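Only a single protein chain was left out; the remaining protein chains are all shown in position.
So that you can tell them apart, the chains are marked A and B in the order they are listed, and the count of residues begins at 1 in each.
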Amino acid sequence: MSGHAIQIDDTWVKYPGRSGHVLKGISLSVERGEVLGLLGPSGSGKSTLLKAIAGIIPIEKGKIFIEGRDVTDLPPNKRKLGVVFQSFALFPHMKVWENVAYGLKVRRASKEKILGKVKELLELVGLSGMEDRYPSQLSGGQQQRVALARALAIDPRVILFDEPMSNVDPIFRSKLREEIRYLLKKREIAAVYVTHDREDAFEVSDRIAVLRSGVLEQVGRPEMLMKSPKNIFVAEFLGIDNVLEFEAKNPLPFGDKYSLLKLDSGEIIIPSSSVKNGKGVLALPADRLRIASYPPPNPPWLRGKIDDVIFRGIGYRLTVSTPAGRIAVLSKNADVRIGEDVYVIYDKEDAVIIGGD
Amino acid sequence: MLGIVIGSLYSLFAISPDLFTATGKLLSDESFRSALSRTLKISLIVAAVSTILSYPTAIYINSIRSSKVRRVALSLVWLPVMVNPIVRAYGWMIILGRYGIINSILSALRLGTAKILYTDTAIVFGLVELFTPFLISSIYSSLSSLNEELLLAARTLGAGAFRTFLDVVIPLTSKGYLFGLTVIIAGCFTAYTTPVLLGGAMNATLSMLLYEYVSIFLDWRMAVALSLVMLAIVISIMIVARIAVRGRK
Partner (left out) sequence: MKQNILFVLFAITCLWLLLPVFLPLTISFSSQPTISFPPKGFTLKWFYDALSMRDFILGFRLSLTIALSASAIALALSLPVSYSLWKKALPFSEIWERIYDLPIVIPQMVLGFGLFLLIFKQFGLSSLAGLLLGHIFIVSPYAMRNLYAGLSLIDPGIEDAAVTLGASRVRAFLEVVLPNAKNAIFSAFISCFLISFNAVEISLFLSVGGVSTLPVAMLNFLVMRWDPAISALSTVLVMFTIALVTISDYLLGGKK
């Protein structure tokens, strides 16, 4: 228990004033110094989970531990967490240094300590010299840095981020993400980073938790999630290429681990474990596919029509529409015409298994 | 738009000459002095009581989740403003009178009778009722436009509920509060209906004094002087308020 930075046990949160739960039985843990990305669509409950950890909203059932302490019944001002809000929530009537110093002021730190710490932190986030400015005089990126410095001032072991990049210009996001991650690692601070943008999550997180409608779909390192997504939702949300669903009424065995599906539009080889309830789900990486004008002698292959050809820098992206869905194929050349009939070929080992064991 | 400017300028011009002698006579007059101090005292007490009532009310209404219920609450609070001040003062007479509600309760408990009506206290009750809706509305509009995350930020940084109120809510609603406060104080100096009905002839406020000069003594020179003094007082209140708001920025 005491090994984790955050531990959440079977936590349920109700909708205020409505029936039903925003969060259903969430169990999660975050290790010391780890950055956990909380990814999910709007309404999935990720912000709610963050607020529950912070103690801002009450939980109906379950327990929350921070650094081994049971904080379930503690109010937010006793949990010793740093929080960076979506709107930054900088106090507009206080100067930058007063904002950063606030947590220390509440703890009645000495004046010297406050001044020293504020100076150190502002230098850390690259804002020395801005102490006497007001938040309204700063850019979005600068405001975020102040918010970070303010959260760091109270020496938390955990910092929570609530969609911190939404109010920052897209151009600056990458750099800011890097800086945040660097600071967190340097100080060995654990973090929960909520976002609906998968690129955001991938760049910052050590592990990612995918949330849908209040339920934790899958947790794991990004590579693991990309290679073995648990279901179609996770696969599509993570942006895995070409998630396809096939009719699998009479699968024929093909080798010991695979099945062969004979369809009108093609012959599909699919891991047997992916065939359930008359359907087979498969994801095909766009860069491992080939296009041919004639069907190959051996399966697997799929027939379709070229829909679109776009130049993408290192090659072309061809969109092929097939009965099973639209497939994106990355190809070095584009000697195809739009509307032409083609055959998509892949190697059975390259397919990404969805919902495997 | 011009109507406003014309209305204000012309009528003010209409106030006749003979200013200085009359003003001097006025300022040293006893009844003026007592009316002035009484009005001042009353307006400060009303401001204080109103603040104590308005802030919690505004906070409470702001914390109501359902926007429908919130609107009802706001209408409820604002309703008295739409009702004739005479009716409201009359209501107070019923509550505070010799045979009114409070005394009925007191005599039922055998605590004797209290003479509240026709005292300064009665005026305070009435004026608080008259002006509190303005303060509530003013504070509320500042409060409702406050970003909720600011309060959450303060809490996660370690501030308790009361501390958050002091450090975040009060500074950020001060503009609304000062505006409402101005309305209250200026209003207390110029209200007539409520003080005359609840205070009686013995406890005169400035506005009551003005009425006496105009309609009873028919001493229009003094009336003009008094009018100018009242105007000066009100304008200086506004200026002070403006400075206070600027200071916050």
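Annotations for the structure displayed:
We take it that a contact is a pair of C-beta atoms (placed from the backbone, for glycine too) under 8 Å apart; a residue touches a chain by one contact, two chains touch by 3 or more.
These numbers were taken from a predicted model, which means no experiment stands behind them.
All shown chains touched by the missing chain in the whole complex, by label: B. The chain omitted from view is touched by exactly one of B:83, B:170 or B:240, namely B:83.
Screening B:43, B:57 or B:174 for touch with the missing chain picks out B:57. Touching the chain that is not shown, out of B:32, B:92 or B:177: B:92 (per the contact rule at the top). Remark: the residues of subunit B touching the chain excluded from display are 1-5, 7-8, 10-16, 53-54, 56-57, 59-61, 63, 71, 73, 75-77, 79-80, 82-95, 97, 99-101, 104, 125-126, 128-129, 132-133, 136, 161, 182-183, 186, 189-193, 196-197, 207, 210-211, 214-215, 220, 223-224, 227, 230-231, 234-235, 238.
Convention: only the chains that are shown with their structure count from here on.
With centres taken as mean Cα positions, subunit B sits 56 Å from subunit A. Contact residues of subunit A toward subunit B in the complex are 16-17, 54-56, 75-83, 85-87, 89-93, 102-103, 106-107, 150-151, 154.
In the complex of the two chains, the subunit B residues touching subunit A come out as 65-66, 147, 149-150, 152-160, 163, 167-168, 171-172, 248.
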